[in-house]
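Take a look at the structure below.
For this depiction, one protein chain was excluded, whereas all remaining protein chains were kept in their positions.
Each chain gets a letter, A, B and C, in the order it is written, and its residues are counted from 1.
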Amino acid sequence: MTTAFTPTPSGAHVRAVHDPFHGDLLEISMGPHHPSTHGVFRMMVTLDGENVVKLKPVFGYLHRNHEKLGENTSYLGSMPYTDRLDYFCSMTNNWAYALAVEKLAGQPVPERAEYLRVILAELTRLLNHTCLAGFLLQDTGASGTPLMYAFREREKILDLFEALSGSRMMCNYQRFGGCRIDATPAWLAAVRGIVDGYGAFLDEYEELITGNEILLARTQNVGVLSPALAVSAGITGPMLRAAGVDYDLRKVDGYGLYPRFDFRVPLGAHGDTYDRYMVRMLEMRESIGILRQALAAIPDGPIMDPKAKIRGFRPKPGEAYGRIEGPKGEIGFYLISDGTPNPYRYRVRPPSLINLTVLEDLCLGHTLADAVIILGSIDIVLGEVDR
Amino acid sequence: METPEQIQARLAARFPAAAVTLVPNPAPAGMAALLVDAAHARQIAFFLREDPELKLDYCSNATGIDWPEKEIVETTRSTLADPAGGPPRTIEQKTKRIQPGYLEVVYHLYSMARKHGPVILRVRTGNRTDQVTLPSLTPVWRSCEFQEREIYDLFGITFEGHPDLRRLLMWDEFTGHPMRKDYVEPDDYEWEPTPHEEVLEKAKRHYAAPEKEGTP
Amino acid sequence: MSPAVWFGEVGASLLAMDWTPAIASKLAPTVFPTGQTESAFAERLPLLLRDAVTGSLPEPWRWLANSLIAIVAIIVIFASLFALLTLAERKILGRVQNRPGPNRTGWGGILQPLADGIKMLTKEDIVPAAADRLLHFLAPVVLLALSIVTFAVIPYGRHLVPVELDAAVLYFFAAGAATELAIFMAGWASRNKYSLLAAMRALAQLISYELPLLLAFVPVVMLAGSLATTGIVAAQGGWLGGVLPHWHVLTPPGFAGFVIFMIAALAESNRSPFDLPEAESELIAGHLTEYSGFKYALFFMAEYLGMCALSGMAVTLFLGGWHAPLAALEFIPSYVWFAVKLLALLLGFIWIRATFPRLRIDQLTRLAWKFLVPLALINLLTGGFWVLTTHWTGGMLVVRWAIALVLVVGPFLALGRQFQARYAPRTYRYA
Partner (left out) sequence: MLGTGLLKGLAVTAKNFVGSFHDPKRYTTVEYPEQPTKLPENYRNFPFLVFDGEQPIDGLRCVACKICEAECPPQCIYIIPDRDEKGRPTKKPKVFDLDVSVCMSCQICVEVCPFDAIKMDQHFEIATADRFNGLLLHREDLAKSDAYYHSIHPTEAAQVDEILAEAKRKAEAKAKPAAPAAPAAVKPPEPPAPAV
């Protein structure tokens, strides 16, 4: 028989709680209202001095049974709920869901809508990675400065989303077979302006922090994720690529129009926190390239398939699993239709939750302060983890 | 990548004792799933992971599905020749059949090494009440760890061999499995009645009624 | 060391000092040296004001009144500086982060410290049920008291030193080091696990950084030949050609000492990037987690006062104290120069806080023991060399500077290379 992965290696590190020589272990509950757990996330941490010997995540403080809601809502009605999964990336959540439904119903999408989707997804990636860089630095203790710079840029992208879809974060923009509102030339020009200025922002940001010796010391060789564990644990997104595994759904699945664009996939070599941070920074630069190509090539045309139905949408019985490369990892939707207006089963594959599988493995042997930045580098949003 | 039929044939040859059937998927882009029996599920999973052709090293998605028992009304028509020599009569006979319910776990498997997929693996429980134990595939794919905990939590499927099978999203004292189709929401999720009027009213309705009827 | 024992020792040492003559002699109405510029009136103003108040008192009581006035003046001036500093810090942080900072209270936010103060005073004072009530109460009081006593020995201007001790520098660092013990008290007494971790971090930090802090100023003492702050300032008087002041920071060992001193001072005052006891993103607020209301305000005040005191000492030791940078600028009163230098250093503290992430506790101690302490020890050698070669002139002066610079920069580069071998920016490959 082949080897099974050892489940959670915490047992090996834990010595007797009452050790006469070393003293007691300290068990602390980080969260659910700890400043750096990124929401209502809780970790039961056992510390030996400052070293983590055991760490058990506790979920569910934000649980609202999203999947049950999806089963009791029409296909269209679930779309605004997907915004609220990972509220940084509503556009990619929308796309993943729309993709799954389109797969289920065999619904084609017009070319302009596909272009718009790519543009919005890449803007979302910029938005998410920028915020993550800010949050990660905040977790390492920078007094808000990188975070504020990140939010300054994020605000510009959110304004774009607002101008297009009407809402900054809860965009609810994609539809089965296209998009809801067409982009005006003025909007596309605004996107071009933001994209052109983004490189300069990244340069400044990297100058501020990437070469900073304190950051190097804090993040390098901290939370090393081995490629084998990453693959087995289903880690996806930048975290997987930081571990050196080349798996980007934009290349592998080639969904949407991604095969048309020329971009590279940055890979880390160490799989530590610094790699996770840097891979995201490099991905942003690739995203800028994709955005430039998409903005140059976007054609005119309809944005909605004329046969697509808004009201009374009932796909034939069957099932489909649609997944895309979200900024946090592979976001997938698994839908089973029984021919009624509501899906029979509506499942979200949450990248944040599954990326947390290895949290304990990464944190063991590091200090409490490292646990905080490792959590920060995993990039979770509790709306998606708890659903 | 091999088609599900080819995989099924290979599995049947490799594990003669295992029951591997194909579950068709009528959706336009759908592909058939492999339904394997619980007893061999882990062996087959290991095989799929290690097989050099498939190398399905990545379990993207694991989820439960609840299929409650269904009453299926089948109509059979039989034509009877009239012994009196008249026109033959058609008799419609309706038979009610109870299709037993079961819980199902679906795994979407991909290969990161070979960049193909998916292969959809399904495992079913015996029923929805007492035979709800399935082998855990966490030893095969670590990504199932939280997902199987979630299934255990929301569907009530017990995974044998799971390293840390606790509720994931609901709190430990919670009873019931919310994602089951027949789950009835309690009046109030909090244990103590809150001062919120609506909740109190609901609670009153709920707790006073049995007394009136004299049932406990 | 338990707080009680420690108090005993410090108290004993303070009692053992011969106070009265020092104060009586040094604070008596002063005779100014002749040859003052025409601004002598402004220069003399603080002392004249003091004498106007205390002059009518009988001679035996005058020293007491003088000290009381000095105490009140220090508390008033530095408490208002604290208030302004909190506002300035928030404003500067805001501007660095491209936002306006507090601007709703008063004119452009000038009343924000007042509003904060009122809020702090009116908040409920919560003591955890399991806390040690006495220590929980004592910690902020002790911290603030210790922060204030350090101000006693700083020369704020010409003849403006509240207490002129012969071992003023030692007194300063003894009192300053004790503040960490107050933080330990706070963390221990709160009976909160986060606070306890903060307390442990505070102690680790104290032990690590006291050493480089003390070693850093030894070259200065060697150069000045005095442990008294007034003596050190006096040694920095004068200019080379009226332009180049004789400040210690402008000598190689003094510069190295200054940098080490400032790094250690950042750690001593628990400021970013060494704000580990208070690490917000890790320990919520560390030792402050269980404090609210007025006690919290006291902690806050003590932190800023500690920062001011350390900056004041840095000015005294390295930046020439109250001496003007150019001979031509001497007409500006000495205490103004001191204030300008002090504020510049405080701005540096804020600037650093606005930029850097935090270190980890093991890296913090490693930085102290493996980097700052060796550098400070080598700097002792440099200081010795510099003192021994004061008589070198002409071409030998170049040799003197070259050797000193090598002694300063060489070890820094060597140790830095060690760091860079471990941590360096990386290049990435693409799939």
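The criterion applied here is as follows: a contact is a pair of C-beta atoms (placed from the backbone, for glycine too) under 8 Å apart; a residue touches a chain by one contact, two chains touch by 3 or more.
Please read all numbers here as calculations on a predicted model, not as lab measurements.
S.K.: Among the chains present in the display, which ones are touched by the chain that isn't there?
M.R.: A, C
S.K.: Considering the whole complex, which of A:92, A:172, A:293 or A:337 touches the chain not shown?
M.R.: Missing-chain contact among the listed residues: A:172.
S.K.: For the full complex, which residue in A:36, A:65 or A:78 touches the chain that was left out?
M.R.: Selected residue, touching the omitted chain: A:78.
S.K.: On chain C, where is the contact patch with the chain that was removed from view?
M.R.: 92, 95-100, 103, 351-352, 354-356, 412-413, 415-417, 419-420
S.K.: Please identify, in ascending order, the residues of chain A that touch the omitted chain?
M.R.: 73-74, 76-81, 84, 145, 149, 152, 155, 159, 162-167, 170, 172, 179-182, 184, 204, 207-216, 303-304, 310-311
Here is the rule we go by: only the chains that are shown with their structure count from here on.
S.K.: Determine the chain that sits nearest the middle of the structure, using the mean of its CA atoms as its centre.
M.R.: So the chain nearest the centre of the shown protein is A.
S.K.: Can you name the chain that lies farthest from chain C, using the mean of each chain's Cα atoms as its centre?
M.R.: B
S.K.: Taking each chain's centre as the mean of its CA atoms, how far is chain A from chain B in angstrom?
M.R.: Result: the chain centres lie 28 Å from each other.
S.K.: Approximately how many whole Å separate the CA-defined centres of chain B and chain C?
M.R.: Chain centres of chain B and chain C, defined by C-alpha means, are spaced 68 Å apart.
S.K.: Which chain C residues reach two or more other chains?
M.R.: There are none in chain C.
S.K.: Which chain B residues sit where two or more other chains touch them?
M.R.: Touching at least two other chains: none.
S.K.: Which bits of chain B are touching chain A when the two form their complex?
M.R.: 25-30, 46, 49-50, 57-61, 63, 65, 106, 108, 112-113, 115, 118, 120, 138-147, 150, 154, 163-164, 167-171, 178-179
S.K.: Under the definition above, what is the set of chain A residues touching chain C in their complex?
M.R.: Of all residues in chain A, those touching chain C are 26, 28, 34-36, 47, 49-50, 137-145, 148-149, 152, 208-218, 220, 241, 246, 248, 251, 264-270, 274-275, 278-279, 282, 367-370, 372.
S.K.: Can you list the residues on chain C that touch chain A in the complex?
M.R.: Result: residues 93, 96-99, 193-194, 196-197, 200-201, 272-273, 275, 279-284, 353-363, 419, 422-426, 428-431 of chain C touch chain A.
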